[in-house]
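== chain A ==
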Amino acid sequence: MTDLLRIEDATKRFGDFVAINGVSLALPAGRLTAIIGPNGAGKTTLINLATGAFVPDRGEMYFKGDEITHLPVHQRVRKGLSRSFQVMNIFAHLSVLQNILVPVLAMRGRAGFPFHEMTRETEAVTEARRILREIRLPDAENLPAGTLSHGDQRLLELGIAIAPAPELCFLDEPSSGLTPVERTMVMELIRRLSTERRTTFVIVEHDMDVVFALADWIVVMNRGQVLIEGPPAEIRENHAVREVYLGEEELLA
Partner candidate 1 sequence: MSPAPDRLSPQITTLIVLLVVALFLLPWVAGRYPVYLAMQILILAVFSLGFNLLLGYTGLLSFGQAGFFAVGAYACAKILLAVPNLILGIAGGVACAGVAALLLGILSVRHTRIYFAMLTLAFGMMIYSIAWKWRDFTGGDDGLVGIPRAPLEIPGIVSVSVAAMDRYYYVVLVLSLLAILAMYRLIRSPLGLTLQAIRESDTRAEFAGVPVRKYRLIAFTVAGLYAGLAGALLPPLENTVTPPIAHWSTSAEPVLATLLGGVHSFAGPIVGAFLFFVIKDVIVRFTEYWLIWFGIIVVALVIGFPGGVMSIFARRHRRVVQHPDDADHMHKVQ
Partner candidate 2 sequence: MKKNFSALSILLFLALVLLPAVPAHAQCKLGVPSIKVGVQGAASGPHADYGRQIEMGATMAAEEINAAGGILGCKVETRFMDDENKAATGVKNARLLVTDWGAHFTVGTDSSGVAMAMGPVLAELKRIHFFTHAATHRLTEELVAAKHIKEIVRVSVPIYQDAIIAALIFKDRKDIKRWANIGADYEYGYVAWNLFKETLKKHRPDVEFVGEAWAPFLTLDFSPHISAVMAQKPDAIFATPWAGEAVQLLRQALIQGVFDNVQVWWQAMGGSVDVLEGISAEVQKDRFKGKLWATARYIHNWPDTPENKSFIERYRKRWARFPNYSAETTYSALFIMKAAVEKARSLETAKVIDAMKGMQIRNPGGLRVFRSEDQQFIYNVPAGRPVMDAKYPIPVLGDLKVFQAKDYYRHPPFTPVAVTK
């Protein structure tokens, strides 16, 4: 199994605060990885480094064997590396369909085409509608995204993340703020997408039910470092993890 993304000895500082401290991590294709850890462990910073939002102070990153350490965000997306956001980040005043069209057009290299109306982009629209069906929002396509329910907005967030047809997709707390019903739906969706689309997902999650239900592999982070990684069963038994989660043990039950 080849590594899709390889992070080697990455370090990121913010002033005196070391957010990520010499992290090395390999993410092979087809393995659904969950990154867990207490608040401030550096999970989101790791995503930001991997996707290009931040450049590491030290260390390298390789995607499908190519070095991408200094590659701008949008080029990483083009290469097949995308993400969702922990804090809702959708195009609130655009319609649901348009939200999906933005990445679809960008991937097709047609985002800058100025001379004809959107309706003429039939292939892109067809593809966007297909994605809407996948995320179960086909009836909402003309609604302004900002008017959707919270759950539907999270689905849309997920839809935008998978619209570029990524090979590797980071999902930052996909289940946060969802009702149990919605959470189940999102989990199903992630599972289905990883088989149907052959997208490799990496999720950052607080909800351990979700983590243990979905993940093939778990990475535990603490204080900017990888504490341990391994299959779910192994992690569940690990003492160090329990210590890190002291007070949160019930989550692991």
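Keep in mind that, in the parts below, contacts are C-beta pairs under 8 Å (C-beta built on N, C-alpha and C of every residue); 3 or more make two chains touch, one makes a residue touch a chain; residues count from 1.
Selection rule, in plain terms: all candidates are chains of the complex that A comes from, given by their letters.
Note that the coordinates shown come from a computational prediction; the quantities given were computed from them, not determined experimentally.
Peer 1: Which touches chain A in this complex, 1 or 2?
Peer 2: By the stated definition of touch, the match is candidate 1.
Peer 1: Per the contact definition, I'd like the list of chain A residues that touch candidate 1 in the complex.
Peer 2: Residues in contact with candidate 1: 51, 53, 72-75, 77-78, 82-83, 85, 87, 89-95, 97-99, 101-103, 105-107, 110-118, 121, 124, 142-146, 160-161, 163-164.
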